[in-house]
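I have placed the structure first, in the form of structure tokens, so that the comments after it can refer back to it.
What you see is the complex with one protein chain gone and the rest in place.
So, subunit A:
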Amino acid sequence: MNTVLNNISQSRYFTDTATNTKIEEIKKQLDGPSDAQKIEAMKKLIAMLSKGRDVSEAFPAVVKNVISKNLELKKLVYMYLVHYSEIQHNSALLSINTIHKSLYDQNQVIRATSLRVMSSIRVVEIVEVIVMAIEKCLKDSSPFVRKAAAFAISKVCLLDSDKQEAMIEYLDVLLNDNSIMVLGAAMVTFSEICPDRFDLLHQHYRKICQLLADFDEWSQAVTLGVLMKYARTQFKSPDSSIDDRDSNKKQKKKSTSFYSDDEDEDDSVSISKHSFNSMDNEEIDPDHRLLLKSTLPLLQSRNNAVVMAVSSLYFYCAPVIEAQKVGKSLVRLLRNSPEAQYIVLTNIATMVTMRPNMFEPFLSEFFITSGDPEYCIKLKLEILTRLATPSNISRILKEFKEYVKNEDKIFVAATIHSIGTCATNIPDVTESCIYGLVSLLSNPSSVVVAESVVVLKRLLQMNAKEGNTSNIKYENIILHLGKLLDTLQVANARASIIWVIGEYSYKVPLVAPDILRKLAKSFSDEDDSVKLQILVLGSKLYFQFNNDNDSNSNNRKVFEKVTLLFQYVLNQAKFDLNYDVRDNSRMLRHLLFSSDDQQKPAQLLTHARQIVINEKPVPTETSISEDRQRFILGSLSHIVNHSALGYQSLPSFPEQAPDPSVRQPIQKWVAPNMMNEKKIIFGNNPNNDASFYSDDEQEDDEDYQDYEEYDDDENEEQEEEEEEDQDELEKFFDDSPKKKKKPTKKAAKGRIYQGEQSEDDNNGDDEDDMDELFGLKPSNKSANGNGQENLMELINVLDSESLYSNISTTSIKKVLLKQNTSGGLGIEYCFVRGAYQPTQPSYNIIQLYLKNHSDEPITDISIGTKNLIDGADILEFETIDSIDSQQVVEKQMEIKFNSTSQSLKFEILSNKGSNQVSILPIIGELVIPTLEINSLQEDWCHGDNVEKQQDEIEMGDSTIVKIQDGGLDSVLLYILESVNLKPIAINQLKSIAYLAGTTLIKNEPLYVEISKISNNNTNLLCVIKCNDTLVLQNLFKKLRDILTK
């Protein structure tokens, strides 16, 4: 029983290892046959590691176990491996192969784990292997694995900075991803490896803003930081006054401290008016607005960092008025842990120095409660001081009065300091503050008294200078201070008092010399700072009473005594241990007492009085919070107040915003000849009457099969998805006018161009198409009379990114192998689309879903003999060891049809026997949506030598419904479901749309134009251009089938 109990607690590993530390034994266990023993050994090793022992000598024995199938053991080995790989890198290399193999595991978590482990092995020699692994994982179907790949990218950059460029390219791929998990991780990586490559973000900016709310909280915080800097470089300042205003404010803070309050208020009123005006005047870039709009809800995140990041973004990038909103949320964070509270307070303290009105409504939040840690107390006091205005000062002072009664004297001292600052800033209360402070001088705590003295000194200095408006009795205060010298021991305070007496000795002419006398007695026991002040006092008194014109004999007497006293002090100082004191005494002696030597410059003598007695500038107080303004809010550098490694300062808004069109989707396409050519189109085209209805209709059946094979469920799903897509599309096109184009043009009816026959006509027609795209039609023109100026506005470039991304990455599932013919093994397949390119050109990626419908495992599934036509090829998947009953396994393979009609025939082998199967090429998948935009432009305009087919197609009922509901967009979506093309452009009236792609077999560019025909709601004009005739014709048929459905 005892042993069982002992076994239960893992802490035995900690206690055991103290006595049982023989690594040799552990090694033996690791070499043993039993997994349980190995796990035991690994736990011992890790416990030792935790205790700080270097157990790297067991490395070789551990590495061997990386092949273990036992998941727990494997994880322990990984843990150990990552820990020691750096120092044992030769042995670490042994493990790479095995880890690499598990990149091909069926389970996404295992794939992700092995990538993470591999990239965590910090050995430069394997960096190439890691890069390859990342490349593979970029294409993984699981977002979890792709997320791990994003993290691996930044690890590679840390390991080998030469790889930076290549890694940025990978990152670009991930930024294209639409999974929030991946995109979030990609943004984290972006901020780690290339935080200033904003050019990579332009294209994704809108997508990121829209998806931001769904990111996980950690990536949200990082992404917000990136977006903030992005906004600061790409947009204009939201109110042009933002910078001026801040600096104004700062200046005001310093110079207006003593101005009367009404002036102050006037100022702030005018400022707020000003910012209102600027709000009205300035147009904020829609993308800028999008950022502000999509980040605002995140203020309600439960995560402190996210709220802080949004606040900082608003503070720097939003109009000042709107930035007020964040105050409330920041204050909310103060409820959280004291550590978080500290950081939030530090940030608020800095914000308050720049925009105090942001936090004025939350004054009472900063009241100190018992239990606040001292670092928070200081910050709260500072914030309270900054927030003080004539209207709320009484409330604040009432609080302060409570605080000075506190038992914690450091806290009291800090409060006194704050009282002083308030008194300085708000003249109304200066008087009452001074009396309050004087009453504190009788406090038993020397710390409190000292602080009061220091603060009083400052207040006196400022008010004495201001003149006699106030009726404060300085004499009394100074006398009070003078008395304190007998008891007060704190050097700093003594020095302050002595300085005050010296400075204002003319107000207390009777007492001052006596004080000097006392101090002269105790001179040698004083602190250095006090000694210096005594010297200063002496010199001041010397001049004070050295007034030749004064005939008062009493004064002469005093002067003589003062001179003697002072010389006595100087003599003492001459032999002081501190060189500062010695130097000072020497200087003063020569300055004041001319002695007998004649070399003393006469000028010095004449000005000596001025040097000692003059008007001193009032000390200004700069706090660390003001100093912190130079760092971005929410950053580490801001807290520690120096630039941390990797800190990037906040860029200032550009004078002129950079080109906003960079954020437009890249498929923008402008015809070169559109502005200078007005053509009358659709005139009397001689070929207009050529009738359509092709003669090879019987081939259509083949294509129909594709549709008949989906089962009902999937169909429903598909439709649901589509609905969502449409919603999103509508959202996206929200700002474009919804009105449908009026059918005005007379359309050419049913014509067919066979490329070779009508080459001559094509040229003219192509240009017509151009014009049509931009809405330039004579009839249209006469209808609205807009002319050319409006042409540009009519263009609406289709955001193919968003449209395209909403199409599933795979086409419709089809059955490859039926379960009832193969003894339980059912295989379905579909074509993979999307960003994942096959390893070789002209190949399609096929996703296979193998399901075991039988009750027993099916093993050894592989591809057997292939019966292929010339040029076709299959890159087969690895043999699947076993599929358990009812389990589904996904596999990918790559195939090359090299034909538009010939199917690939091959065998599927398993332990249940072999089965002949075939995959038919589908025309919609024989094109891929990759295309250079530039080549597209050229080809359209100079498309003389391109084959072309065009006709009107009568739409089927469902298509008509779609076009009425959602315009051409929804039809496009419908088409994209079956044809793997890329939408390029659509005009604003949604009457013409362009799609493009490349044929797989011959790698020829392919273009499709679909346009509505005016006066005819049931027909669509469809033009396809491509040099691959077979594809051209098949695709045309396919389109017709889709549209007539």
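Criterion: contacts are C-beta pairs under 8 Å (C-beta built on N, C-alpha and C of every residue); 3 or more make two chains touch, one makes a residue touch a chain; residues count from 1.
We take it that contacts and distances are computed from a predicted model.
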| item | value |
| --- | --- |
| Which of "MHD domain-containing protein", "E2 ubiquitin-conjugating enzyme", "DNA replication complex GINS protein SLD5" or "Os01g0526200 protein" matches, in UniProt, the chain that is not displayed | "MHD domain-containing protein" |
| Among A:94, A:340, A:591 or A:618, residue touching the chain not depicted | A:340 |
| Candidates A:95, A:637, A:898 or A:915 - the one touching the absent chain | A:637 |
| Among A:154, A:234 or A:463, residue touching the chain not depicted | A:154 |
| Positions on subunit A where the hidden chain makes contact | 4-5, 7-11, 13-14, 36, 39, 43, 46-47, 49-52, 70-72, 75-76, 78-79, 83, 86-87, 107-110, 116, 120, 122, 142-144, 147-148, 151, 154-155, 158, 179-181, 188, 213-214, 216-218, 221-222, 225, 297-298, 300-305, 307-309, 328-329, 332, 335, 337-340, 342-344, 364-365, 367, 369-371, 373-375, 399, 402, 405-407, 443-444, 634-637, 639-640, 642, 644-648 |
